[in-house]
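For this depiction, one protein chain was excluded, whereas all remaining protein chains were kept in their positions.
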Amino acid sequence: MANSRTDAVRSYPGFLWWGLGQATNGGLSFYVWMFVLTAISLVGANAWAHQVAEGMILTNMTDHVSWGLYIANFTFCVGLAAGGVMMVIPAYLYDDEDMHKVVIIGEAVAIAAIVMCTLSVMVDLGRPDRFWHLIPVIGRVNWPVSMLTWDVIVLNGYLLINLHIVGYLLYMRYLGRKPNPRWYVPFVFLSILWAISIHTVTAFLYCGLGGRPFWNTALLAPRFLASAFVSGPAFIILVMRILRITTGYSAPPGPARTLIQIIRVSMTINLIMLASELFTLFYTGGAHSASAKYLFFGSHGHFGLVPWIWTAIVCNLVGTALFFMPNALERGSIRIVACVLCIVGIWIEKGMGLIIPGFIPSTLHEIVEYTPSLVEWKVTAGIWAFGFLLLTVLLKLIATVFASEKSGTALERVSE
Amino acid sequence: MTPHKTTNGQDPNESANRRSAEPLLPILEAPSTRRTVLKTVGAALGLAAFGEALSPLMVVPENMSIDEFLQQHYKELSDDDKQRIFSRLEAETKERFGAEVKIVDPKPIPGVRFGYAINVSKCNGNGKCMEACNRENNHHRGVDQSYIRVLEMSKGSMDMEHGSTTFDHTVPQDDKFYMPVQCQQCDNPPCVSACPIEATWKEDDGIVVVDYNWCIGCRYCEAACPYHARRFNWEPPEIPAGEVNPNQGYLSNRIRPQGAMEKCHFCLHRTREGRAPACQEACPTGARVFGDLNDPDSDINYVLKNKRVFVLKEELGTKPSFFYYFDS
Partner (left out) sequence: MLGWPRRLPALLLIGLLLPCAIVVIFTAAMNLQETDHYAAIVQSGNPSGVDSISSGQQLSGQSSTLRHTVEIRRPTGPPRVITTLKDASGEFVTVACSTCHTTRPPNHQNKSVRELDEFHSGMAFSHGTVSCLSCHNSEDYDSLKLADGAPVEFTSVMTLCGQCHGPQLKDYQHGAHGGMNGYWDLTRGPQQKNNCVDCHDPHSPQFPHMKPVFKPRDRFLEQSGTEH
């Protein structure tokens, strides 16, 4: 079978075309799933089109709160992408056999997450038609001074690296050849460094701004990393569970356990850092704590973010507690609930709990509150739907390639 | 491939199991099945729906010429390019706002560095400077945009936390003082470092400008500015034809496009011709002093040398060219 196929299509584009065909095969529930995701994406695309045509006035952002849901979501997605590395490190640095079998799921999640990041930035631009100004050489990039330029570069670099790794490994499998480590192992190690730097640079984006005391803390980058190493693995655990339910593919129990151990450590570190951050803010008091005060307790009669952050705190604490229960290591609903809680908690903590309060009170200490508009919610939902669409296709492609090479067992070791 | 698979309503587990059990056929060998046809139809419908969803975008190419789309960064424009662009913008203004305007591009005066100072003892918060800014700089009338905000501060505190910009009573109040804030034309401007595409930069005379036709509207500079000096064009500006100020500078008060960032530019279309900025002329209390920092005899240097001067948020190291002083 494999031979006839390799004869038929050798080229990479051919492989991609074939993959697309395979990835869009499925049962009725698959088609329903894809249809729903497409529909939501289209709603998002439409809302965005209106926003471009009529102006950012359709969002609820203001000159005071000049970044909103889009950038909040962007920050979370960067964490998601960086979190995939927590599968790569055990698989490649510690030669964890079982992890090796499923590491490609982490890479697929990273790809989808990076695409979501790029889309989130894209929809935040007032002039997306001038996007080309950001492209090196034909545009005019403010490198190396601007952190945003760095971010654009590292995000796209990370996307390319992961596309290369996943594409190369799958293509080799598809051709029935053994992947040559020279062609992907260096990139895997590069991707480890890169994953850490995308999140570091994204944190620098905020903590480099002296005018925003709430962000201007050296702890921001470590906190970003710690929370990324919770949300990323948690998301991957969810994905593996969904795979098990829908495709019947059952990953070995080892990787999920490793991931949960990682989550336990990272989440604890994250919470410790959060606590020490809060201590510094509230014990010292003064102007630096104005945002934190508004965020946690409201100030001057404004309480917009208070419900958000306490939801996040509760989610994070309960989620962490659940992860620490012994049977979180077993298959079951506890770890799923824990994952969902932590993902929700971190999404809020990094978005509505970090980006928005950085702007409230404003640099002149005016309090202008922010709640996302319907358009913003639609666009964000659209981005998530598109991300899931992409992830589904990628996973489908991966499953197909693996299954077609060796019928019976599904996902298998990728290399060696 | 068996046709019934397309329409099955089976347990997904079962179908997945069977799928992995039977070898999959490569697409080239597959005959044209119902599934392929359905997929094609689905793809076509999807594309059509996508086009429909994005249809509001159609107004964008209508409003934008290829020239505008491909326009280069200000610093890469030749004089001819500029002339062409200015005429295009003048024509657009005529068409959209019904106003005849003249766009010029005055260069920094060699050797001049602008500084601005406000006498906080004099300023009484009347807001005429904000109004003058709005009129002079063709600000969006819908939100009464202005580059200046006047803070009412409590005597006994320099903490803006105790300040307010929404005061609406007779001024000055006995227990308050007033502090207008606008772009401080920082010597170490965080907004310029932030911009990913050099759409905003510091000119030789110290004025930080924005190329409104290069800015992509990411608003990173707005987050970076510690003085709330930047304004974003959330919607297309509206100005009655009779109120459009026809003397326009390309880097200053020409009518800004939607989706771009703008900020105070010390009225460079006036000040580079030797004239006072509009806010200074409008100030009824004489609280504003403007001039050349490089000229030892200038008014601004008199203030710096003879008054107790401070700058806002000095600890941030932004090095403002904008000063405040008390004289009693």
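Labels A and B are assigned to the chains in the order they are written; within every chain, residues are numbered from 1.
The definition used in the following text is that contacts are C-beta pairs under 8 Å (C-beta built on N, C-alpha and C of every residue); 3 or more make two chains touch, one makes a residue touch a chain.
Small disclaimer: the values here were computed from a predicted structure and weren't measured.
Undergrad: Under the definition given at the start, what are the shown partners of the omitted chain?
TA: A, B
Undergrad: Of B:L54, B:V104, B:V244 or B:L304, which one is in contact with the hidden chain?
TA: Only one of B:L54, B:V104, B:V244 or B:L304 touches the chain omitted from view, namely B:L304.
Undergrad: Out of A:V32, A:I135, A:L193 or A:V265, which residue would touch the omitted chain in the full complex?
TA: The one listed residue touching the chain not shown is A:L193.
Undergrad: In the whole complex, not just what's shown, which of A:L37, A:A72, A:I89 or A:I309 touches the removed chain?
TA: Selected residue, touching the omitted chain: A:I89.
Undergrad: What is the set of chain A residues that contact the non-displayed chain in the whole complex?
TA: 57, 60, 62-64, 89, 92-95, 144-145, 147, 150, 189, 192-197, 200-201, 204, 208, 221, 299-302, 304, 366-371
Undergrad: Considering the whole complex, not just the chains shown, which residues of chain B touch the missing one?
TA: Contacting residues on chain B, toward the hidden partner: 109, 113, 115, 117, 119, 122, 124-128, 130-131, 134, 143-146, 149-150, 164-168, 170-172, 187-188, 193, 234, 271, 273-276, 280-281, 283-294, 296-299, 301-307, 319, 321, 327.
Going forward, only the chains that are shown with their structure count from here on.
Undergrad: Taking the complex as given, what residues does chain A use to touch chain B?
TA: 1, 4-5, 8-9, 17-18, 21-22, 24-30, 38, 42-43, 45-46, 49-50, 52-57, 61-64, 66-67, 121, 124-131, 133-134, 139-142, 145-149, 152, 205, 209-212, 245-249, 287, 290, 358-359, 361-366, 399-400, 403-404, 407-408, 410
Undergrad: For the complex, which residues does chain B have touching chain A?
TA: Those in contact with chain A are residues 5, 7-10, 12-13, 15-17, 19-24, 26-29, 35, 39, 46, 49-50, 52-57, 59-60, 64, 69, 73, 76, 149, 151, 159-161, 163, 165, 181, 190, 193-199, 214-220, 222-228, 230-236, 257-261, 313, 316-318.
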